[in-house]
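Taking it in order: structure first as C-alpha cells, then the write-up.
Of the protein chains in this complex, one is absent; all others appear in place.
Letters A, B, C, D, E, F and G name the chains as they come in the text, with residue numbers starting at 1 for each one.
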Amino acid sequence: MDRAHLKAILARVSSGEVPVDEAVERLSHLAYEDIAFAHIDHHRSLRKGFPEVVYGEGKTAEQIIGILERMVEQESIVLVTRVTPDKADRIQAAFPEGVYHADARMVIWGEPVQDDASRKPIMVISAGTSDIPVAREAYLTARSMGNPVQAAFDVGVAGIHRLLGYHEQMAAAGVLVVVASMEGALPSVVAGMVDRPVIAVPTSVGYGSHLGGLTALFGMLNSCSSNVAVVNIDNGFGAGYMAAVINRP
Amino acid sequence: MDRAHLKAILARVSSGEVPVDEAVERLSHLAYEDIAFAHIDHHRSLRKGFPEVVYGEGKTAEQIIGILERMVEQESIVLVTRVTPDKADRIQAAFPEGVYHADARMVIWGEPVQDDASRKPIMVISAGTSDIPVAREAYLTARSMGNPVQAAFDVGVAGIHRLLGYHEQMAAAGVLVVVASMEGALPSVVAGMVDRPVIAVPTSVGYGSHLGGLTALFGMLNSCSSNVAVVNIDNGFGAGYMAAVINRP
Amino acid sequence: MDRAHLKAILARVSSGEVPVDEAVERLSHLAYEDIAFAHIDHHRSLRKGFPEVVYGEGKTAEQIIGILERMVEQESIVLVTRVTPDKADRIQAAFPEGVYHADARMVIWGEPVQDDASRKPIMVISAGTSDIPVAREAYLTARSMGNPVQAAFDVGVAGIHRLLGYHEQMAAAGVLVVVASMEGALPSVVAGMVDRPVIAVPTSVGYGSHLGGLTALFGMLNSCSSNVAVVNIDNGFGAGYMAAVINRP
Amino acid sequence: MDRAHLKAILARVSSGEVPVDEAVERLSHLAYEDIAFAHIDHHRSLRKGFPEVVYGEGKTAEQIIGILERMVEQESIVLVTRVTPDKADRIQAAFPEGVYHADARMVIWGEPVQDDASRKPIMVISAGTSDIPVAREAYLTARSMGNPVQAAFDVGVAGIHRLLGYHEQMAAAGVLVVVASMEGALPSVVAGMVDRPVIAVPTSVGYGSHLGGLTALFGMLNSCSSNVAVVNIDNGFGAGYMAAVINRP
Amino acid sequence: MDRAHLKAILARVSSGEVPVDEAVERLSHLAYEDIAFAHIDHHRSLRKGFPEVVYGEGKTAEQIIGILERMVEQESIVLVTRVTPDKADRIQAAFPEGVYHADARMVIWGEPVQDDASRKPIMVISAGTSDIPVAREAYLTARSMGNPVQAAFDVGVAGIHRLLGYHEQMAAAGVLVVVASMEGALPSVVAGMVDRPVIAVPTSVGYGSHLGGLTALFGMLNSCSSNVAVVNIDNGFGAGYMAAVINRP
Amino acid sequence: MDRAHLKAILARVSSGEVPVDEAVERLSHLAYEDIAFAHIDHHRSLRKGFPEVVYGEGKTAEQIIGILERMVEQESIVLVTRVTPDKADRIQAAFPEGVYHADARMVIWGEPVQDDASRKPIMVISAGTSDIPVAREAYLTARSMGNPVQAAFDVGVAGIHRLLGYHEQMAAAGVLVVVASMEGALPSVVAGMVDRPVIAVPTSVGYGSHLGGLTALFGMLNSCSSNVAVVNIDNGFGAGYMAAVINRP
Amino acid sequence: MDRAHLKAILARVSSGEVPVDEAVERLSHLAYEDIAFAHIDHHRSLRKGFPEVVYGEGKTAEQIIGILERMVEQESIVLVTRVTPDKADRIQAAFPEGVYHADARMVIWGEPVQDDASRKPIMVISAGTSDIPVAREAYLTARSMGNPVQAAFDVGVAGIHRLLGYHEQMAAAGVLVVVASMEGALPSVVAGMVDRPVIAVPTSVGYGSHLGGLTALFGMLNSCSSNVAVVNIDNGFGAGYMAAVINRP
Partner (left out) sequence: MDRAHLKAILARVSSGEVPVDEAVERLSHLAYEDIAFAHIDHHRSLRKGFPEVVYGEGKTAEQIIGILERMVEQESIVLVTRVTPDKADRIQAAFPEGVYHADARMVIWGEPVQDDASRKPIMVISAGTSDIPVAREAYLTARSMGNPVQAAFDVGVAGIHRLLGYHEQMAAAGVLVVVASMEGALPSVVAGMVDRPVIAVPTSVGYGSHLGGLTALFGMLNSCSSNVAVVNIDNGFGAGYMAAVINRP
C-alpha cells in the first residue's frame, strides 16, 4: 500500500463512498499481519515507496501463496524472487495473472510503478553469458520500480572493444548496474569511464579459486574507482532496487 | 533415568516389590551400555537432569532404533534430532508412540519433564520464515524439558515495528532464544531491549557471502549487547537446551 | 581541472588574454603526466567531475609532494587521504595552505567545489566512538565535493533510542553514510527507516572474531534491507565520494 | 542510574528536599547525553540493571575521562575495560578513587552492586596461565555485578586430575565461566560434569594454527555437551556479564 | 612384492625350479609399470614394507580392476580404499576372493602380512557413532599390516566415564589411533592418560561451524598434549598405516 | 578468423573472385557480433592468434550452438570446454564434424592450427590418475594450437623413481605443464630438474584439508623453484593455452 | 619426578635414611601444586615418562621462575620453550645452571634422560636456512629425552641431489622429523624414500600466500606418502617429543 493507495481510501471515506467500519478493517492490518509463518510488513510501501519483496528461496509454494494472498489485497505490484520453475507453476495456478520470468527466476504480479517523473535510464551491463540470470533480475526489478532500463550483456574486459561500443549509452545513464564474475574487473573499468554511480554485483559463476563469488566480491570492493558500491553475491534484485532508489527524482 | 525414576526403583526394592536381583540387572547398565556402535550414557539423566539426546544425522535408522530400544527402558522422554522423513517412518514403525515433528525434524518419544517448579516462559524469536525449522527445534526442546514456551516468527530488523509489537512478551520472558540468518542483527537488538539472557542461534539460510551461516555467527559473537551468548549454526536443539538449563529454578 | 576551469582558460585565449602558446603548454598535460613514479590523471576532473584523490598510504612524503606540485597547477581542490601526522608536517611545509584534519587523517588543499545546485544534506552516522576517524573521512570528502553534511556519532543498536532521536534528520537526508564495526547491524536498521540510499562502511575496529572488519562487511552485504550498498572496510573516503556522486543533481 | 537511585531522587523531590528544577536538570539527561564523540546511554542501568560499560580500546584517555565525568554523576559503579597501564595512569589522575586491576586491564570506579538476594557462586575456570587476564576480566565483572565468585586457574585437560580436584566446587556453582585457548576442549569436559550453564570464552593465546583464537572458538561451538554457549574471543567481560545476568535471582 | 616374496623367487631360480627367462620377465616390472592411466609402483613393497594402496575415489571400476590385475601377480595383499558399493560389486565380479568391508568402504584382497615379531596391540578409539567408518578404515589397515588391533567406539568427552572404562586397555596399547569430529578434544584427553604415541584423525562429520572437519583438525593440532600427531581429515587409512609403521618392531 | 584467413579473403576480392559486397558482409562482423545472450569476439583470432574459446559451463546447449553457428563461418578451429556428455550429444547433432573428447570434456570443431614453424614439444605431466581429465584438457588445447605434445600420467612424488624415468623427455621439452592435486609438490620437483618454463595446474581432486584444490594451488605458488607460474584450479585449458603462447616461435 | 626418582625416595624411606614425615611432605605435592597462577603437574613424569615442559610465551619471567622453583625440586631435567633472550637472562640469573640455546629459544635445566636402552638415532631434516630455529627445538627436545640425534639442514626439494646425499643416514634412522615451509613438499619426498615414521613440522616462514604456515601445513596433511603425521606450525618441541615417544623402546 503506497501513499497514493492510502490517500484514495481516505478520500473515499471522506466522500462517504467507503463506510468507516470497512476502512477500519482494511487499515487495521497496516502495520503488519501475523499469518503464523510470516509477519507481512504492509507498512513498507508507505515507509519505503515500494512493497515488501518476497524472497522465494527457503519458502514452500504454500507459504509464498499464503503471503501473496494478503499482499495482493493491498499492493498494486508484488515481486517474488528466487522461484524455481516448479514453485512458479503452483504460484501461477493460484495467481494466473502473475508472470514468471524464467531467465530471472522471478514472478511478477501487477504493473510497474508509474509516476510522472522523468528519469534517466538505468543501464544493466553483464560481463558474461552466464551472468545473465542475475543481470535480468536487476533489470526486471528496476523496471518494476518505474525506470526505463537498458542492457548490454557479455561485454567483459578480455575484449574491451566490445564495451567501448556502448560508450554513449553508458554516458547517458543515470545509474549503472554492472554484473560480473571471474576477477570482477568490469565495474572498475566502467566506473572509470562515467561520472554516475555504479552498483557492482558479483556472481557465483566460475570455477577453481573463484570461491563461490568471493573473488569477484573482494575484487569489486577493492575497486580503484571511487564511484562504485557493492551488493551481495548474486543479488541482482538488491542491485536493481538500490539503482531505482538512487534514480528516484 | 532421572533421580525420581531411580528413587522409585529403590523404594520398590525397599518395599520388597522389586526383588534385589531384578534391581541389580536394571541398575547395572547405569553407567553406560556398549551396543557395538554406541556407548549409551544412561548416567546422563542423573548427572545432568535430562537424558542423552540422539543426534540423528550420520546414523542409520537401524542404529537409532537400536539406541532407542535401550533408552526407552530407562527414560521417560527421549529426543531424536535431525531426522529425515524417511528415517522417521522407520523409527515410528518400531516406536509408534514416538511423534515426528516434521517442521523441526525431531522425533519425540514420551512426555515432557514435569515438576512443581513455576518458571517464567522461554521466548523463541525468529528473524525470517526460513529460520522456522531451527526455531521450532529450540521450541520443542525447551518444552520437552518442562518449560512454558512462546514464539514470534519472522520479526526481523528490516521492519522493526513488527518486533516492537512483542515488547511486553519479551520483557516477561525468563530466557530468550533468538534465531536469525543474514547479518545476524536481531539478537543484538532484542538483547538491547531486555535484561534477561539471550541465546543467539545463527542459521545457514542465505546466499552469497553468508558463508553457510558464518556471517550471522560472527555477527552475533560481535554483538554490541552484553547479555548474549551464542550456540553453533543451526543448533536449535542446543539453544533450547541451554535456555532450559538457565531457566531451571 | 574541471569544466569551469577549462572554459575559463579557453575564454581567456579567445579574448587574447592568454597567448596560444601558453595555453598549449597548460593544456598539453591534460591527458596524464608521467613523473617517473606516477602517471597523474589530469583528465579525471573533466571526465568524472572531481580531481584524482591521492591515496597517501604506501607513498613517501616526497612522492606526495611531487604529485601535489603538478596537481595544484590544474585543480582548485586536492584531497590526500591516509596521511600520518609525520607526513602531514612535511606536506604542510611545502604547501602551507593545505589543512591537516588529524581526526580523519586527511590533507585538504583548496576550497570545496561550489555550484548553484541546491542539494539535500548527506547524513553521516557512526555506531561507535572508535568509528569516528572513518566517519570523519566520509564527512570531509562529501563536504569537499560541495554537499551540506550532517553527522551523528556513537548511536549504535545496543541502545536504539539514541538512534530514534535523529529520525527526522535522517528522513530529510538525500543520502546516508552509515559507519559501523562489530556486527555491522546499524545500516540495516537505518535503511529500514528511510527510503533513500544508504552507503554502508564497515570498520576494522573490534576484537576476537571481528576478523579485521570482515564480520561487519559480510553483515552489511547480507543486510535484510534493500536500499543498502557497501564499500570496502575503513573506506570512509569512498563512501563520502559515492554519496556525493549519488547526491549530485 | 539504577531503579534505587531513581527512586531516591523522586523521594527527595516528594519530600521537598530536592527542588523540582534541580530534579528536572538531573533527570533530563536520562535518555542519553551527546558529548560530541559519544552518546552516553544513561538509560541503560534502568533498562538492563547495570550501567553502560566503557570499552577502552580505540578511545583516548581524554575520551574515557570525558565519558566518566558524566557517568559518575549518575551511577554508583562504572567499569572501563581494555585499559593500558598508560591510560590507567591518566584516568586515575582524574578519578583517584578508581582502581586499576592491571592483570585484567580494567579500571573500576565505585562499589559492587549490592542487593539482598542470596545467590550461588559463579565459578571462573581457566585452562592455562596465559588465559588468566581474560579470566580475571570475567571474575571482576561478575563480582562488580554483585555475585560471589570463585576461581581455579591453569587446570587444562592435559592433566585432567587437576580439574577433578575442583569437582565439588564446580557442582555447587550457579553458573560457570570456562576460559581456554588451544583446542578449546575444557568447556566440553566441564559441562559434561555439571548440570548448570557454562559460558565458554576462547582466548587468542597460542601459535601456529590457533588462528588468533578461532580454533578454540570453533571447538567450543562444536562442543558435544549441550549446556554450553559461547562469547567472542578474549571477551572475558561479556562472559562475566552474561553469567551475572543468568545468576540474577 | 615384499622381500620374502623376492627371496622366494630368487631361491627357486637358484634351485633351477624357475627358469631364468621366466624370472627375468617377472622381475622386469619391478620398478614400475606403465598402463596408460597409471604407473604402478611395484617397487614400493620392497622399499616401504607394504605394497601401494589403491585410492578408489576418482578412479573408475575399470581403472581399479586394471591396476589390480597387475598387482595381484606380485603382491600377497592389496587394499583398495574409498570404494562405493557399486564399484565394489564390479571389482568383486573380477576378483571374487576380494572382500568388501562396507562399513569401511574398503576392498581387501589377500591375507594380512604375517611375521614372527610379537607386537603390542594398536587401539582404535572413536568419539561418536558417525565416526565409525573412518575408525574401521584405520582398524582394517592396521590389521592388514600384521597388527593385533582393539577398538572402542562412541566414547567421547561429553560422558568421560565411558572412556575411563577402557583405561587399562589404553595403557597396554603400543600405539593409539583416536578418531573424532566436533571439537576434536578426545585425542588430547587420551594422550594425557598414556605415554605412547597417539595418531589423531579428524572427521568431516558435524554441522554448523565444523567447517567440513577443519574445526576438529585445528583442535587436534593445537592439542595441549605432546604425544599427538595428526593426519588428514577422514584419513582413517593413513592413521592405520602410520600406527602400523610406528608399531613395527 | 586469423591473419591467413583474412588475407585469403582479401586476395580473392583483389582477384575478383569474391564480389566486394559479399566481402563487406563477411568482414562487417569482424569486431564483434551481438546475438542477444553473447557478444562474439570475432576480432580475437586476429588480435591473439587463436579464436575465442567457448566455456561450456553455465551455458545451455542452445546457447553454445548459437555461438558456434556464428564462429564456424569465420574460424578454422573452435574449442568448447567443460561440456557434459549430454550437451555434447546435442552439439554434435548440430555439428556432426565436431569431435567430443569425453576424458577432457571438450568438443573440438575443425583442425589444429598448422604453420611451418618447427617447435619443441610441450610435455604434459600429471601426478595421479584422477588428474587425467585436467591434463587431457591441457594436452588437447596445446595440440589444437599447433604443437607437438607428449604426456606422462600418474608419476607423483611418492615414488620419485617413476618421474626420473622421464628425465630425458623432460629435458627436451620447450614448455612443461604439470598437473597435480594433494600437496602440489610435483611442479617444484620437475622445475628443479629442467631449465624451461613450467606451468603448474592444481586440481580439485582430494579430500579433507585439500580445500577444493586451494592446498595444491597455494603449494604451487609457494614453490621453491623459480621457473614456475600457476593457473587456476582445474584450468587445464588455460595451462595448455599459456604453454602454446610461450612455445610460439 | 620419574619412576626412578620415586623409587629412590621410597628406598631411602625403607632404609630409614629419610624419615616418614619428610617423605610425606615431598610426596604430598605429587598430584599437582597450586601456586596461584599455575597448577604444576608433578604427576606427569610418572604418568608420561617426562616432566611437564614449560611453554614460555605468554608467561612473565617471574611466572616461569616461580614454576621452575617447584619443578627443580622434583625433576632431573626441565625444558622451557619459546624464551626470548630477555627472559632467558632473568631465568639464568635465578638458575645459573640452566643453559640458554638462543637458536632454539629454549632454556634447558638439568641433564638428558639416561637409560640403558639402545635406540636408533632420530634424524632432523630442514628444508631451508630459516627453518633452523624450529628444527633445533626438535633436535634439543629429542636429545633431552635420551635419544641420539642427527641433523641435515637446508636440503629442500629445489635441488634434490642435496637430499640424496643423506640417503644412508635417513635409512638408518628410527624416526625422522622433517621441518619445512613454502609448499611443504619435503616430508612427502623423504617419506617416499624410507620405511620409518616421519613427523612433519610446517613453519611460518615465507611470504605471500604462505598464510603464516597454513600452506605448508595443508600440504603436509595432503601428503601422498602414508608414513607421515603432522604437528602444529612451528611446533618443533612437539615434533621432537613425539619422535622420542615413538623411538622409546
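Following the convention adopted for this analysis, a contact is a pair of C-beta atoms (placed from the backbone, for glycine too) under 8 Å apart; a residue touches a chain by one contact, two chains touch by 3 or more.
Not measured: the values here are computed from a predicted model.
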| item | value |
| --- | --- |
| Which displayed chains the unshown chain touches | A, C, F, G |
| Per the touch definition above, residue among A:G66, A:G174 or A:G192 touching the missing chain | A:G192 |
| Those residues of chain G which, in the complete complex, touch the missing chain | 128-130, 132, 153-155, 158-159, 161-162, 165, 205, 207-209 |
| Chain C residues that touch the omitted chain in the full complex | 31-32, 36-39, 41, 43-44, 52, 57-59, 63, 82, 202, 204, 213-214, 217, 232-235 |
| Residues of chain F in contact with the chain not shown | 47-49, 53, 193-197, 199, 217, 221-222, 226-233, 237-239, 241-242, 245-246, 248 |
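As a working rule, only the chains that are shown with their structure count from here on.
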| item | value |
| --- | --- |
| Identified repeat of the C-D interface (over half of residue pairs identical), from F-G, E-G or A-F | A-F |
| Where chain F touches two or more other chains at once, by residue number | 128, 158-159, 208-209, 214 |
| Touch-based graph of the chains, sorted into line, ring, star, complete or other | other |
